[in-house]
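I'd like to ask you about the structure that follows.
The excerpt is restricted to a subset of chains, each kept in its original location.
Chain naming follows the written order as A, B and C, and within any one chain the residues start at number 1.
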């Protein structure tokens, strides 16, 4: 029986411009099935679009934000969007909405907004850190 | 600076063969390293211009999507579960 | 006016090719003559026996086979790229014409654009 490990996954590729969110999700399911632990999903750069609450793809297309959200909720895993990447790209929670006096908030639960310290923590404490980039 | 259990590095490559990062990856492998082709990179299996290293495997979901799973001879096809196993055995992983 | 849409990105890795197909179908819906050209790694759109269910997507082969029904004029593929990725005609979906010269094909169309 193998040693059980902890993982941090980092997604930098956006849904609909890359396969990264889908590859990462299938990998995440497989690592949980193998008994390992997913410490955290960290969204960076274009990857923050995965946390949009307003994505509404056609019903016969995959809905990556919804699928990731359900997976994180089911397994009580933290999903963190980098605050700097998210603010540039228009992904905000209620707190940032208030701070920047914006018209709405659009962060999908259970995603949270936090700084790069969360990623640094992953590199220090998880056994494995894996990156899922765009392919263009 | 290498990990104790030195069985080489796991390289996970998702770029198509005509992407500049593809060739950089191939020229950065050591003999004991393992190369995993995922996403667009599995197209290298049908590319007359690419010579793949000995320890190359390809994610089956991606070869199937691209119509390659039945014809592949240059690399073992693996499941996501097997990819997880590879990450268990390699403490050093580079995502290209 | 004839339009040529060029796809040089392989399928599944991004959505640009699919969104270019939507543009193609829109032109056809407005009775505008339109053709499609696959070059470079983009010719991998044309391989038979694709099955994208394992990556949670719809297989693009179906989008392609719908093209003639929607009034799309022609589907071309760069010869050199086919030699590289799809040398055997039996590997390719039906109805694809090989283009020995990309330049010549571009010159034959008034409006040429890339899929992102």
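Just so it is clear, a contact is a pair of C-beta atoms (placed from the backbone, for glycine too) under 8 Å apart; a residue touches a chain by one contact, two chains touch by 3 or more.
Values in this document were obtained by computation on a predicted structure and should not be read as measured data.
Enquirer: Only one copy of each chain type is drawn here, so tell me how many of each the full complex in this file actually has.
Expert: Taking the whole complex into account, we get A x2, B x2, C x2.
In this text, only the chains that are shown with their structure count from here on.
Enquirer: Provide the C-alpha centroid distance between chain A and chain C, rounded to the nearest whole angstrom.
Expert: 32
Enquirer: Measuring from the mean C-alpha position of chain B to the mean C-alpha position of chain C, what distance in angstrom results?
Expert: That gives a centre separation of 27 Å.
Enquirer: Based only on mean CA positions, could you tell me how far chain A sits from chain B in angstrom?
Expert: Going by mean C-alpha positions, chain A sits 24 Å from chain B.
Enquirer: Among all residues of chain A, which ones touch two or more of the remaining chains?
Expert: Residues 19, 23, 26, 135 of chain A each touch two or more of the other chains.
Enquirer: Scan chain C for residues touching two or more other chains and write them down.
Expert: Counting only residues that touch two or more other chains, chain C contributes 9, 12-13, 55, 57.
Enquirer: Show which residues of chain B lie in contact with chain C when the two form their complex.
Expert: Chain B residues touching chain C: 14, 16-18, 39-40, 43, 46-49, 60-62, 64-68, 70.
Enquirer: Spell out the residues on chain C that touch chain A in their complex, using ranges where they run on.
Expert: Against chain A, the touching part of chain C is residues 9, 12-16, 55-58.
Enquirer: In the complex of these two chains, what residues of chain B are touching chain A?
Expert: Touching chain A: residues 12, 14-16, 19, 38-41, 59, 61, 79-81, 83-85, 87-88, 91, 93, 95-96 of chain B.
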